[in-house]
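Only one protein chain is missing from this complex, and each of the others stays in its spot.
Right after this comes chain A.
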C-alpha cells in the first residue's frame, strides 16, 4: 500500500476507543437477544394461543365460572411443591430460584398451563442470571444476585393463592410479585375481571386505593405514595397513580378479602417496597358477581 495511504490508515485507527464501548456492545447484544426471544417462533405461537384461549374462556364468562361451581367434585388435595431449585453460590454471585409446581389438580390443562409458566419463567431467570454473571466477570467483577421463590398467601378449603417473587440485586434492586389464585374445589384459575360484573370494578378499586394512600400518608409521615396528597414533597414531578390495571396483581386472603398488590416503584418510592391494599368488601359488593370468593 502507498505510504500516504498507510499514514492515513494509521490516523483512522488512532481514534481513541471509549471505555464504554464494551458495555454498550454487550448491552446491545443482550437487548437484541431478548427482543429475538420475544418474537416467538411460529410453533410456539400456536401453543401460546391455545393457552391464552383457555384462560380467556375462563376470564370472559362469570357464567362459566358459576356453571363450573355447580359441578360437585371429589375433594382433591391440591398442593404446591418446589419442583426445582436453581442455586449458585460464588463470592459475589448468588442465585436462589425456587420454581413451584402445583400438584393434584384434576384439571390437567390448568395445572400444565401454570406449571409450564412457572418452569419456563424460572429457567429464563436462571439463564439471564448466568449471562449477567459472565458479562460482569469479563468486565472485572461485581455483585449479581437474584432471589426468586414463592409463598403461599392463602390456602383454605376453597382458595389457593400463590405469590411468586423475584428480587433482582444488580445496582439498585427491584422486586416483582406475581400471583395466581385458584379455586381448589372447581379447579379454575381466578382472574380479577371474572370476579366482577363489568369493568366498573377498576374505578371502584382505584378510588378506594387512592383514598387509602392519602389516609396512610396523613397518619404516618414515613409513608408516601405517588398520588396527590400522598405525602410526596414535590407533587409536580411524580408520575401519578390514577388507576389499577384491569389485570392488576391480586390475591384473596384467607378471610375472603381482595388484596391488590403493587410492585416496587409501581406506586411509590423504592423504600416502600411491594405495597398491598386490602379492599373492604363493602366497597366492592355492588360490583361483585357473587360473594363466593370475596365476602
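Basically, contacts are C-beta pairs under 8 Å (C-beta built on N, C-alpha and C of every residue); 3 or more make two chains touch, one makes a residue touch a chain; residues count from 1.
In the analysis below, contacts and distances are computed from a predicted model.
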Legend entry - Undepicted complex member, UniProt protein name, chosen from "NADH-quinone oxidoreductase subunit H", "RNA polymerase subunit sigma-70", "Nitrite reductase small subunit NirD" or "M42 family peptidase": "RNA polymerase subunit sigma-70"
Inset, instruction - Touching the absent chain in the whole complex: find that residue among A:36, A:143 or A:255. - result: A:36
Legend entry - chain A residues touching the omitted chain (full complex): 1-2, 4-5, 7-9, 11-13, 15, 17-18, 20-22, 24-25, 27-29, 31-33, 35-36, 39, 41
